[in-house]
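Missing here: one protein chain of the complex. Every other protein chain is in place.
Let's look at chain A:
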Amino acid sequence: MAPIDLLFTFLNGLSTGMAVFLVAAGLTLIFGILKILNFAHGAFFMIGAYVAYSITGSNPSSLWIFILAALVAGVVVAALGFVTDRIVLRRLRNVDEAYTLIATFAVVLICSGVVKLIWGVNYASVNPPPLLDGAIAAGPLFIPSYSLFVIIAGFAVYLALDIAIHRTWIGKLLQSVANDGWMSGLLGINVPFALTSTVIASFMLAGLAGGLLLANQTLSPILGESYLLLAFMAVIIGGLGNVRGAFLASVLLGVIESGSSLLIPNMPGMATYVFVILFLLAKPQGLLGGHRI
């Protein structure tokens, strides 16, 4: 295999990995702090994509409209996150995980129904905006502009999240709430407010991911499932609730996915599942398991 093929496969995998991370970011944040496995995350990713689609239509007029639509999707889904927290999630904070799974699955069904009511059941697709619909030539290598955009967006979201959690006072407060909510309350920290804020941030990330990855999707009421499985695998491989781990795992899964489609094209996804099984047998706590958030 030529080095150029390897490089292309790596960049392709990096793009897939960053797309996975964009979805996994909110998922790992909410698990890291609230210990909630939010099965509805993919559904809100889908709603984010539809909201952005409502703004851009099938042919976004410019890159800025495309980015603005993603930001609006983030804000709208964040607001839905607040409502979901009030009605559902805050009631799940001290109950068995089984209730969480059932309740968030019910939210998936509600979201799917709402999407059908508002946007219908027909499939739709969105083209990349004008600046991102071509490819960039780097010597003999042609990189799709949209893939490069997804890679940059993934890195940007990771850096923002990592800095927010590990370098800011609010991040340290949230880590304290995650590590010991009981003691945090005894220091006067409004723990319920901190948890609700985390839910809102997590949902905002889901909506933003829906908007940013809009051009890669076929919009349909089952869109939420497309990335959710890979995102869950990234969260588990990374070490549940660890943002850095989820980032590394997303890149790893993306590269494996891309590499396997080159090496064993007639068995799509097989290498990823085999890797996940073998990895968890060898290191069940994940890449950075034990290191919180």
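Criterion: a contact is a pair of C-beta atoms (placed from the backbone, for glycine too) under 8 Å apart; a residue touches a chain by one contact, two chains touch by 3 or more; residues count from 1.
The rule we apply is simple: contacts and distances are computed from a predicted model.
Novice: Going by UniProt, what is the name of the one chain that was not included in the view, given "Proline dehydrogenase", "Cytochrome c oxidase subunit 3", "ATP-binding cassette domain-containing protein" or "L-serine deaminase"?
Specialist: In UniProt, the chain that is not shown appears as "ATP-binding cassette domain-containing protein".
Novice: Looking at A:Leu7, A:Ile110, A:Ala124 or A:Leu173, which residue reaches the missing chain?
Specialist: A:Leu173
Novice: So one chain is hidden, and I want to know which residue out of A:Ala43, A:Val191, A:Leu208 or A:Leu223 touches that hidden chain in the complete assembly.
Specialist: In the complete complex, the chain left out is touched by residue A:Val191.
Novice: List the residues of chain A that touch the chain left out of this view.
Specialist: With respect to the unshown chain, the touching residues of chain A are 172-173, 175-176, 179-180, 182-192, 292.
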